[in-house]
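Sharing a structure here in structure tokens format.
All protein chains but one are shown at their positions in the complex.
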Amino acid sequence: MIEAGDPWQLLMFPEAASSISSRVDHLFWAMVVTCGLVVLLVFVLLLVFSIRYRRGSRADRTPSARLNSNHWLEIGWSVPVLVGFLVFFAWGAVLYLDLYDPPAPADGNVREINVIAKQWMWKFQHPEGVREINDLHLAVGQTVRLRMTSQDVIHSFFVPAFRIKQDVLPRTYTELQFTPTKVGRFHLFCAEYCGLQHSGMTGEVVVMSPPALQGWLDRQGQTRTPEQDGARLFRSYGCSGCHAPDSSVHAPNLAGLYGKPVPLANGTTVRADAQYIRDSILLPSKQVAAGYPAIMPSFQGQISEADVLKLTAYIQSLTEQETDPP
Amino acid sequence: MSALSRTDAAEPASYLNAGYGLKSWLLTLDHKRIAWLYFISITGFFFLGGAAATLIRLELLTPAGDLLSDNAYNQMFSLHGIVMVWFFLIPSIPTTMGNFLLPLMLGARDMAFPRLNLLSWYVFILGGLFTLTAVVAGGIDTGWTFYTPYSTMFSNGAVLAAATGVFIVGFSSILTGINFIVTTHKMRAPGLTWFRLPLFVWAQYATSVIMVLATPVLSVTLVLLGIERAFGIGIFDPALGGDPVLFEHLFWFYSHPAVYIMLLPAMGVVSECIACFAHKRIFGYKVMAFSILAIALFGFLVWGHHMFVSGQSIYAGVAFSLLSFLVSVPSALKIFNWIATLYKGQIRFDAPMLFALSFIGLFLIGGLTGIFVATLALDVQMHDTYFVVAHFHYVMVGGMVSAYMAGLHFWWPKITGRLYPEMWARVSAIIVFVGFNLTFFPQYILGWAGMPRRYHAYADEFQLLNVFSSAGAGLLAVGYLLPLLYLIWSLRYGARASANPWDARGLEWTVSSPPPVHNFARVPRVEHEAYAYDQPQ
Amino acid sequence: MTDKPQANAKDARVRRHFFTLYLFLLAALAINMGSTLLDLGVVAVPLRLAMAALMAASIALIFMRLRDSAVLVRLVAATSLLWVVFLFVLSFSDYLTR
Partner (left out) sequence: MTSRSNRTTVIIAHQFESADQQLDADLLGMWLFLVTELLLFSGAFLAFSVYYHQYSEAFSAAAGELHWLLAGFNTALLLTSGLTVALAEQAAVENNRRATLGLLALTIALGLAFLALKGYEYHSEYRAGLIPFLDQPFAFDGPDPIHAMLFYNFYFTLTGLHALHMIIGLSAMGVILVSGYRWRDRHRVARQVRIAGLYWAFVDIVWVLVYTSLYLVGR
């Protein structure tokens, strides 16, 4: 980060610290140069015409035939400008789709981090179970996918150095995938106005080398992973009463469910992603699975967002053969 | 004002001295006096919004939030937004110059519905009172955007009073819009075909179409918000499966066309000033007229560019981004046509022309940065940062307020019968231009660097540019106070104005300054084209 | 007292149109309500909405005399429908592609 007294403050540019940053910067500077030229052209034209044709000047003002209307000239200067700017539209759209509908990363492993935004703090949940408030430790070069939800109003996860921003909506999951490429400490801001201490809802993203991150995680002490927490909650909330394979109640088997298409009672099918699992826990009658009675009670208000994320992590970890909790 | 001119013996009979006393002003049906009622009220709201802006700029001098508490700061930017948008920018040119000049430019004796015109002012004042009670009774801290679920469930400010105030002032907009549309269609003088109308009338017409088509959606959105907050009728409540993004859709369906309500009248004024002070016909009159209508139409198709990172589907984002690029074409056309109007003209640099030229420069920068934030990948970085704040201030303050000043000075002799002090007006135009750029250009850099908007405490490295911005705001305030002083001064001591001090073309310049009560002794016949500057008046 | 009401042929025809429209509206309402008793499957919703739109359009054309109004008034009515289409189509472009 730039220290307060740094002379760069005047023409400050955000650092480029994620895989998409430099590509966005190229687009930005290409547009700055193009638009700068247009402004310069208009400024020069205004200046020249103002001076040459000021009242009383001896400039040549013989009215030409097309002095008051020249459609070809109008088309001449508007169509090229439009086509030129549509290049920026396409360039921006491609980058945008890369950011929000990202191709699977080369080495395949994506670090899933759960993010819960609540009025005026950020809560992070690492796959290893380590939990952080406002600060987020990441490994350089490691692709990260944030699964974010809010407990109250709309917030927005914004790291200027990574050129990423995504609103965090209450009761729905929004996702954001990026890859830090530079070691260092970067600002985290909440960008969507969320009330009294909106300007205090900030933090730091600390990007370290992978071994340094592993060292930091170990130093956080022995913590149960979300899967282990999820398994414990699976029993304590009585989910296993119906959903364990040996239970007498006719309820869907959750093994290997995550990611599979689920036929619903109303004939449509939906993919069992995190949103489906969350809604099935808190609003079970919203999407009833086909062939099962809608008898599941709603746990709305009993299970917190953080516990739902742990249960989801546990259900996600139930592969085909492993059906009873470890 | 009228009391002042009574003492002047050689006072020609005009609408100003046609009646004295409070009743002749508060119950008037004369569109010219109603324009005065609006002019005084929006000037008051402008300086109220300006005071809030001054406090915000003072607060942002230091990174720590030390001048105002966070709650007070949130109330200040909300007040600045609500008052400036609904009580100054939207009504300003249509209700003052539009009300005063439309019948004069059309050759009519008054608006189609004079009583409706006065009612719209009273509805405007009623809406203002509600909003001001919100300020007193606990303050409003939701910003002018009222996003749910914060505004319905988590804000403890007087959201209901402010929402009711804006709901009521929306009807003032609708009444003005209906009045202008019917007047333009039904009350043109004989011979005044559509393509002989001044572009100012085209701009008022297109603005009124937007007011009529967009404002009702804001009204129903505020009703839904109000009943959710007051009676718990959960419409956008996420607990019931409601969707806050749906509120954003309904809000921005109105609020983007609203920025064209603010912008189009300004374009009309600039067309009049450029043509008059270059003493030359507008270049490409028909293209200029159709560009105004195209902006009004396309303005309704682009609202999704406010929601690129809000959880809106990314494919809808791509569609809205493309449509937003297309909406910039008519604006670009108009800028080039204004420049082409200067070619081979007889250019004078009176104050209205200085303001009009600064409109072209500042609106161009505002428009081009609009294309930046319409570009999907850049908006991810710039959304909700000071880049967006700088963009809309360049278009609103640099564009619309400059044009408002241009129109105010251009038609001041016609409205008051007095000439303003030319030297002081040029000085204030230059101060406004310099102060404006010093205030808002640093915010572009802050925005790209990532300083979020609506922060009352910010990271240390943003301070230097914020200090420049606050200094510029001081200069801008001086630039806006100057006209208040010398214009009021001119009401009493300004030289008396002739019917056509600028040798301009248009029916409003054929009547005396200030015009008689019924505008035209007999309805004028129009034979020649608009902006016939190549023929003597 | 007041001059005698003058009713001519055209007025009688207008009144006849009103009564035929009224009967059509009652019939359309009956059909729409009846359709809820049959099991029409997926086509039920669009059918009922189309019937309601037909009733609305006929009220506008005949009761509100849109059919023989000035071109400008018909343009205003058409514009308002176009703007409602803008609102629905672009809003659903978000919800259908999420």
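A, B and C are the chain letters, set down in written order, and residue numbers restart from 1 in every chain.
As a convention for this text, contacts are C-beta pairs under 8 Å (C-beta built on N, C-alpha and C of every residue); 3 or more make two chains touch, one makes a residue touch a chain.
None of the values given here were measured: they were computed from a predicted structure.
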- Note on the structure: The listed residue (B:44, B:63, B:138 or B:216) that touches the chain absent from the view is B:216
- Selected residue (touches chain absent from view) among B:243, B:379 or B:461: B:243
- Quick one: say which of B:48, B:118 or B:181 touches the chain that got left out. B:181
- Write down which of B:233, B:430, B:478 or B:495 is the residue touching the left-out chain. B:233
- Query: Can you name the residues of subunit A that touch the chain not displayed here?
  - Reply: 266, 283, 285-286, 288, 294, 298, 300
- Message: What does the interface between subunit C and the hidden chain look like in terms of residue numbers?
- Response: 1-3, 5-7, 11, 14-15, 18-19, 21-22, 25-26, 29, 32-33, 35-36, 44-45, 48-49, 51-52, 55-56, 59-60, 62-64, 69-70, 72-73, 76-77, 79-80, 83-84, 87-88, 91-92, 95-96
- Item | Footprint left on subunit B by the chain that the document does not show | 103, 108-114, 116, 174, 177-179, 181-182, 185-187, 212-217, 219-221, 223-224, 227, 231-235, 239-243, 246, 249-250, 253, 518, 523
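Throughout what follows, only the chains that are shown with their structure count from here on.
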- Query: With chain centres defined as C-alpha means, what is the inter-centre distance between subunit A and subunit C in Å?
  - Reply: 46
- Query: If you average the CA atoms of subunit B and of subunit C, how many Å lie between those two points?
  - Reply: 38
- Message: Suppose each chain is reduced to the average of its Cα coordinates; what separation in Å results between subunit A and subunit B?
- Response: 35
- Given the complex with subunit B, which residues does subunit A contribute to the contact? 1-4, 6, 9-14, 20, 23-24, 27-28, 31, 35, 38-39, 42-43, 45-46, 49-50, 53-56, 59-61, 63-64, 67-71, 73-74, 77-78, 81-82, 85-86, 88-89, 91-93, 95-97, 99-101, 119, 152-154, 156, 158, 160-161, 163-167, 169-172, 174, 187, 189-200, 202, 283, 286, 300
- Query: Which subunit B residues qualify as touching subunit C in the complex?
  - Reply: 185, 213, 217, 245, 249, 253, 300-301, 303-304, 307, 312-313, 315-316, 319-320
- Query: Which positions of subunit B touch subunit A when the two form their complex?
  - Reply: 65, 70-71, 74, 141-143, 145, 147, 149-150, 153-155, 238-239, 241, 244-245, 278-287, 308-311, 314, 317-318, 321-322, 325-326, 328-329, 332-333, 335-337, 339-340, 342-349, 357, 360-361, 364-365, 368-369, 371-372, 374-381, 383-385, 445, 448-450, 452, 454-461, 463-465, 534
